[in-house]
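One structure, as structure tokens, below. Some questions next.
Every protein chain but one is kept in place in this view of the complex.
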Amino acid sequence: MDTSVENGMITRSDLPLRVINSTPEAILKTKKRARRSFRQIRTENVFKRTLMIMGLVMVILVLGILLTLIVQSLPSIKSLGLKYLWSKVWDPVQDIYGAWPFLLGTLLSSFLALFISIPFSIAIAIFLGEYHPKGWLPDFLKNAVELIAAVPSVIYGFWGLAVLVPIVRNLESHIGVEPIGVGIFSSSLILAIMIIPYAASLGRSMITMVPSHLKEAAYGLGATRWEVIRSVVLPYTKSGLFAGILLSLGRALGETMAVTMVIGNTSLIPKSIFAPGNTMASVIANEFTEADKPVYLSALIELGLVLFLVTVVINLIGKKIIDRFTNE
Amino acid sequence: MESTIIKSRNFNASFGTNHVVKNVNIDIPRNHVIAVMGPSGCGKTTYLRCINRMHELIPGATCDGEMKLNDENIYEMHPIFVRLKIGMVFQRPNPFPNLSIYDNVIAGYKLNGVKLPKAERDRIVEHSLTRVALWNEVKDSLNKKGSFLSGGQQQRLCIARAVAMEPEVLLFDEPTSALDPISTSTVEELFHELKVNYTLIIVTHNMQQAARVSDKTAFFYMGELVEYDETKTMFTNPKDNRTQNYITGRFS
Partner (left out) sequence: MHASNVKYRLGKSYGFQILTYVLAFACVIPLLAILFFIIKAGITKINWHFLINVPKPVGESGGGIANALVGSILIIIVAAIIAIPIGILAGIYLSENRKSRLAYWCRLSTDILQGVPSIVIGIVAYFWLVKPLGKFSALSGSVALAIMMLPIVVRSTEETLKLLPDSLKEAALALGMPFHRVIFKVIVPVGISGILSGVMLSIARITGETAPLLFTAFGNPYLTTNVTQPMQSLPLLIFNYATSPYNDWHDLAWGASLILLLWVLFLNIFTKLITRKWKVQL
């Protein structure tokens, strides 16, 4: 292996010549590389700008949605004022608009659905997070829960109409209530099934984050499994579970199709859980294309605005709680 | 041709208000192996990453002073040009996991959209892999992905990838700290052969490695270049007290 120095260039005889910088070919190559790289630098800047524009698009989208809702609600806000929200009569034919029946319907159906679903969601979360994190059985349950979330809402509605409503009608005739079948109660049942996955999956991930040394400390003191769950796991994940419940609530408030199909579509204030009614989402779905007066349409849009603001706030609070929990 | 390839004058680097490289003046001669050593947090890695302008990628990172490659100011060139002439090998071997060994070696060309004729590509791959003493070990599995290679082989693959770009300078950021002793010695053997065609600057926290492989050594301490001399002299007769203390193990 000879190393020789010639004209300031060092070469080795056993390796292919590596020419440094001086021959015409090498200079041309460097020039070509420079040209290529200039083009790349221009593209690079265009690309970086494009990325930023896409980020901006998301912000503009949300602002646009808010703006559109506000602008389209203005006619109703101006002529009906704020008392629209607690007026009790909705009679578009007579030009009387009151949102209270729908607010009440939404609150009743969503919170009833929440109360029904919470025990099940938490049970799933504890089962998957604490009792049985690995194995074929929890995999099966996990897939089943994901499936519940994947079934389209219109299919829930259809099944509810065809199967659940007759059962509820039967139940109603037995307990002495007018046996209609459709109503707040039926819609709450369907909603309850639909929102189980949200609190369940969030709860599960919160529960798996409980540090094992805390649990071991409790076991070391002679606590039983349930006592560890009750006194260590649940208190630790309290805020996370609450966030999961908020997410489920947000989902329930915004659900349209399944509710529309089984709630009975009556714009009267529901007298009991078993009475038919309407939610903000379902009345929009039903009457939007029939709204022939500007104030009528605008009143419906205003409901949409309220729905938007409420669900956004609930979801953001939930996400904030989760962020704080996972960054602690 | 000038014998100094990299020159720094009054060079400083900071992370926000944290001043980690202070007033460095150094002349790096062509075709030499320069070791940069010092205790953790002394600024040696930061200084290295300033040479190929990787330092400025971190949000809040700044630097000032003069840094020249062949008398051209590195900070007046576009970073892409700098990196075509100054290659880098990192602490953890990082071949691209979705590319074959062959494609990894010419990744610098292929991923940059440079179309070379197949003969040229083959030549570059064989040449680069031979340069890092990997050709015989992988020449029959060039189309496989590199995940079956040992740590030392993966690191040599990364060196081949950098060499394929025909840079003038190769920067090494603690290249063997993630490798076992045998892989470490195969990589160290390469330094001696590579310096024939490139200038090597190697950051290491391993004093013995600095003594083994380098011609000159720079000792950094708390952001300052404390001493810079022929390696033999540095280790047998250091001029600064701090160098003396570091070498004798008073702090590490």
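Order of writing sets the chain letters: A and B. Residues in each chain are counted from 1.
To be clear about the criterion, a contact is a pair of C-beta atoms (placed from the backbone, for glycine too) under 8 Å apart; a residue touches a chain by one contact, two chains touch by 3 or more.
Just so you know, these numbers come straight off a predicted model, no measurement behind them.
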Visible chains in contact with the missing one: A, B
Residue among A:V168, A:L191, A:I245 or A:A285 touching the omitted chain: A:A285
Pick from B:M37, B:M54, B:I101 or B:L129: which residue touches the chain that isn't shown? B:M54
Of the candidates A:L85, A:L141 or A:M209, the residue in contact with the absent chain is A:L141
Absent-chain interface residues of chain A come out as 37, 40-41, 43-44, 47-48, 50-52, 54-59, 61-62, 64-65, 68-69, 72, 119-120, 123-124, 126-128, 131, 141, 144-148, 150-159, 161-163, 193, 196, 222, 224-227, 229, 250, 253-257, 261, 281, 284-285, 288-289, 301, 304, 307-308, 311-312, 314-316, 319
Chain not shown, touching residues in chain B: 52, 54, 57, 59, 80-84, 87-88, 90, 92, 94-98, 107-108, 111-113, 147, 158, 161-162, 165
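Everything below uses one rule, namely that only the chains that are shown with their structure count from here on.
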For chain A versus chain B, what separation do you get between their C-alpha means, in angstrom? 48
Spell out the residues on chain B that touch chain A in their complex, using ranges where they run on. 1, 31, 78, 80-81, 84, 112-114, 123, 127, 130-131, 166, 168, 196-197
In the complex formed with chain B, which residues of chain A make contact? 3, 8, 10, 12, 15-16, 18, 20, 33-34, 36-37, 40-41
